[in-house]
Each structure stands twice: as C-alpha cells, then as structure tokens.
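For this view, one protein chain was removed and the others were kept in their places.
Moving on, here comes subunit A:
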C-alpha cells in the first residue's frame, strides 16, 4: 500500500480534487473515481484506443497514463464532447453513417477522430485511416467510420457554429 497523492484535474469543465494511489491509471480514475464510464478499457497495452480522451486538448490513451500525470490538466471525455442534450458533429457522423455496431470502441474512435479533424479539417480517406491506426474496431471494418469522419468534416466545415465545447486550442 502506497501513500496517496492529492491531484486536481478538470474533467469536462468540472474541477475535481482527489487523493489517489500513485499507480492508479487515468482511465480507472475517470471510470471508477469520477464514474465517467464512457471511456473504455480494451487492451491495457495502448493498442486498441478504446480509452482515448483529450488531455489539454490532445488525444491520449488513458490506460497508459497515471492519474497523477493528469494533475493540473484538463481532460475531456466522450461525456463532455458536446453540451448536454446535443451531439458533436463527429457523434452525428458516427450515427448517420453507421460508424458503430457494438459501440465499445466508439468513444475512443470519436475522440481520436476529434484529434484528426483538429489538425486537419479536410482529411483524405487515407489520412483518416492513418489517423485511426491507433484505434481498433472489430465490428465495422472501418469503412463507415471513415465515412463518419468525412461526414463530420463536411458538417464542421459547413457550420462554424458547431464548435466543440472542449477545445482548448
């Protein structure tokens, strides 16, 4: 048993002060301490990307970060991507284009897609596929995920009103 550390993390705009074991993974902190279970654990080894969240606006795999490493940071999870009651264009894209089946990889896929579009608002199919290579989906064969990101890019381009709330850029 190790000494606990005090951390302060702002998650989806809300400040949390917690005492955590130094070995506690960020993903377990989000899921088990803050009850934000939309972020999933798929592999424990950074391959599958089901745990992708935004740390200070950049996509990270929350299963390979310690909660203490997020001390003083801002985290956005799938629950905080769009204001309550509305959908982010990427979420809409996934729904419209049937970009999910079992849905388990979906939160991580959506957060990774956010990262792609943040740096490249008009990605080609190849760029989208490359951008998603750290995320595994076993259901869709990725085709409709690619379409979902393309649809989101178009919508975000068409409507500048639909700015993501969580953007720290």
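Here, a contact is a pair of C-beta atoms (placed from the backbone, for glycine too) under 8 Å apart; a residue touches a chain by one contact, two chains touch by 3 or more; residues count from 1.
As a working rule, contacts and distances are computed from a predicted model.
The UniProt record for the undisplayed chain lists the protein name "Aldehyde dehydrogenase", from the options "Amino acid ABC transporter permease", "Aldehyde dehydrogenase", "Cytochrome b" or "NADH-quinone oxidoreductase subunit C".
Across A:19, A:58 or A:133, the single residue that touches the chain missing here is A:133. Mapped onto subunit A, the interface with the missing chain covers residues 1, 21, 23-24, 31, 35-45, 47-48, 50, 77-79, 82, 87, 91, 94-96, 98, 100-107, 110, 125-126, 128-130, 132-133, 135-146.
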